[in-house]
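The chains shown are only part of the set, and none of them has been moved.
Labels for the chains are A and B, by order of writing; each one numbers its residues from 1.
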Amino acid sequence: MRVHTDYLFFNTKKRQEFIRITDEIAAIVQKSRVADGMVLVSAMHITSGVYVNDWEEGLIDDFQKWLEKLAPSGLDYRHHQTGEDNADAHLKRTIMGHQVVLPITNGTLDLGPWEQVFYAEFDGRRKKRVVVKVMGTGEI
Amino acid sequence: MRVHTDYLFFNTKKRQEFIRITDEIAAIVQKSRVADGMVLVSAMHITSGVYVNDWEEGLIDDFQKWLEKLAPSGLDYRHHQTGEDNADAHLKRTIMGHQVVLPITNGTLDLGPWEQVFYAEFDGRRKKRVVVKVMGTGEI
């Protein structure tokens, strides 16, 4: 049995930014030499998430507008009494999910044709991390 | 350590349909001969999901009406500029979740009394897949 751990780092220019990370995850899976198993991809911060969906700019824009409607910024959240101003970021990342587990088969990510992995930043412009934990049986 | 991979196929008659798959997952777990571990059940398409909740027709109807309220179909989504008409399906599946990880104890799914696994289709009437990846220690 093999277990391999890696981390991805982000420091987005914009407060909110969705970044495709499928290739980075695939590279870590290859490095792990796990042939058959799973990989956990999980945001280590509580105002960002990780999700699987379409790599299409229009849909990404739809997601962001939809999240703003469901969990608006700028409201009088109680969390802001601590000096923070990012309560909506905590809510938005909850809708999108903070982690995914991806199957590995024959040494590669076993994804459907349109599945792409994204890092969803809702309170960026500072250093953040995603943990990637690969687990499974050894070489093919 | 054992790893076993299987796939479930769906081709629903209706565009939106929730299908109970607990028994299918249990059968795959039995076939895997994993005694103690986990099973990942994950939609391979981005307009369907997998979730755990109650097997009660009224609640399933409540879920579907609620999702239509939170993520309405027929809006002028930017994703539709690509020729697609299913942006709401991407949003709805995000609310429900696209995957679950179920514990396996003593060779069977370790679920609570009311936990049932469902495949949630939001853009059906064509062939879709769910990947089932079982991982754990061998026979009991």
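Note that contacts are C-beta pairs under 8 Å (C-beta built on N, C-alpha and C of every residue); 3 or more make two chains touch, one makes a residue touch a chain.
None of the values given here were measured: they were computed from a predicted structure.
Trainee: Given 2 shown copies, how many make up the whole thing?
Mentor: Copy number for the complete assembly, per this file: 3.
Methods note: only the chains that are shown with their structure count from here on.
Trainee: Round to the nearest whole Å and give the separation of the Cα centres of subunit A and subunit B.
Mentor: The separation of the two C-alpha centroids amounts to 20 Å.
Trainee: Which stretch or stretches of subunit A touch subunit B in the complex?
Mentor: Answer in residue numbers: 1, 36-38, 51-54, 56-59, 61-63, 66, 70, 95-97, 100-103, 105, 110-112, 114-115, 135-137.
Trainee: Provide the residue numbers of subunit B that touch subunit A in the complex, in ascending order.
Mentor: 1, 3, 5, 40, 42-46, 70-71, 77-82, 87, 90-91, 94-95, 97-99, 101, 129, 131, 133, 135
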